[in-house]
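With one protein chain held back, the other chains of the complex are shown just where they sit.
Right, subunit A next:
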Amino acid sequence: MSIAILKAPSVSVASVDVARTLRMGLLLGGVGVYLAAVGILAMFNERWIIVGLLTLGYGVLGLVYLVAGMISARRGAGLMTALASGILSGAIAGLTVSVLGLVIGPFSLQSVFTQLNGKLADSLALGLAPLSGLLVMLGIGAVCGAIGAILRFTPLTVRRPLVIAALVTVTAGLFQELIQIMLQDGPLTPVQDLIYEWEGLTAQGAAIVFVVAFILALIGVQISRRRARAAAAKANADSGQSLTKMGMIFLVLVLLPLMGGNYIGQVLLLVGLYILMGMGLNLEVGLAGLLDLGFVGFFAVGAYVTALLTANHPMAILHLNFWVAMPIAVLASVVVGVLFGIPVLGVRGDYLAVATMGLGEIVRVLVVSDAAKPLLGGPLGITQVPKPAIFGYGLTTPIQLYYLTLVASLVAGLIAWRLEGSRLGRAWMALRDDEDVAAALGIDRIECKLLAYGLGAAFAGLAGSIFAVMLASVYPSSFQLVVSINVLALIIVGGMGSLPGVAIGSLVLIGLPELLREFGEYRYLFYGVALIFMMQFRPEGLMPSKVRKRELHAAMGETSEPAVPTARAA
């Protein structure tokens, strides 16, 4: 087929690779069917992106068709051929999805797929009569597929702003409640009136947001390209840039609570706690290269020690001030961290992840166990942990506590930053890169690893301490494996070894899903999809550290040096 194109580009439409296009259309149609069958579509249809015009559900369907068009259109084949394949495969995908709607009526599948009900059939037919619905859906598929195909041929400098603008528009629609709260009653009220009505974006508003975002993104892409070129000219220019990046992120973190509301405060506090834990785990994973899935154990120790030392509860041993109890809690976490490190000293790589996961679970199981019940309260936990105060000024609201986590994270970040460039930081780098060589250079593996566990645990303990005051109580159910996984995931998404990455990762992975709470368990689906896309397209994370980025790309076989000759000259 490709030969045909080379010979006669004018008859390109005839040279569509039909089998492949069909396959892609069916595949993506299958994705659409899946989304409908598990109920995501129905749930997403309840949410407007543009009021009266586009729901999140149809938006997602459109995206699916667009992807169908995009992957069936091949660049080598010429625009017309690609367009034809895009339209065809988008239409096929649309057809597949609407066939589901047609099938639901006569054949009752609801006993197996509870979501396949009449309402879904209706929404798959776009509220029209079944057959005309099918035709319209086909048309929508074809249009989206065509757009996908065209996107494929758009230069990156335009495509990226288009994608960004689309994302911004969807975000503006999705988080309308939040944004409207931010905009109202301020100097920005006219903006709110212009783009929103009470349920979401208006059509006009969406257009405005899209165009503005597109123009800004276009300018942004140009600037960043120019800057990248300038930076390539002088080698070491970007250390200053990462400092400005860090400053900007910090500024955003300081200003975020101004968005107001206790709910936002709660979410931010959680984000802050995860930033703090991320800073700690970053020492272990990012700097020392020790994969740790038992991190939640240290967090638990910090929380329980704080509760035991401060709570107005029969279980408490003492009734200390928070500021006295917190350092003790941190110290206890460090001790546990070191003890925790000892059994896994000789374990490397993947095994380490499993071993630490087991140790973390041990901590949790011990806490719920009957043996520890008289001490730690079993599943009921310890309640009535008092809030801290500074100079008689109580830190009681989530936002106040959030600022406490922010200050603590700043200190943690400073410590991590100082350590990275220190003798110990270099030793960690060496251990991470090649343990044998590090040892041959006189680096004591045991000492360095235990320091990493201990220091990492300190931050987790601190976070746990604040967590105990945040909830005013501690229960074993708060210390599940998923906490460790979250912390690790946010580091990976933010960028291994990168301090601003920890903040970004925490905002994206902890903050956003909290805001999407109404989608219930499907949040984790986003989470998974986001992680997969991340690993596929930006494996170094959103804001990678330079060294880790190089390591990663080296590991993936993109060496910039010529192959090393190994043959021996005779």
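Everything below uses one rule, namely that a contact is a pair of C-beta atoms (placed from the backbone, for glycine too) under 8 Å apart; a residue touches a chain by one contact, two chains touch by 3 or more; residues count from 1.
Simple rule for what comes next: contacts and distances are computed from a predicted model.
Looking at the choices "cytochrome-c oxidase", "Amino acid/amide ABC transporter ATP-binding protein 1, HAAT family", "Anti-sigma-K factor rskA" or "Fe-S cluster assembly ATPase SufC", the name in the UniProt record of the chain not drawn here is "Amino acid/amide ABC transporter ATP-binding protein 1, HAAT family". Residue in contact with the omitted chain (choice from A:V51, A:I249 or A:A427): A:A427. Contact with the chain not shown here comes from a single listed residue; of A:L128, A:I390, A:A440 or A:L525, that residue is A:A440. The chain that is not drawn here is touched, among residues A:H313, A:R523 or A:R550, by A:R550.
One chain is missing from the display, and on subunit A it is touched by residues 235-236, 415, 418-419, 421-427, 429-430, 433-434, 436-445, 451, 455, 547, 550-551, 554, 559-562, 564-570.
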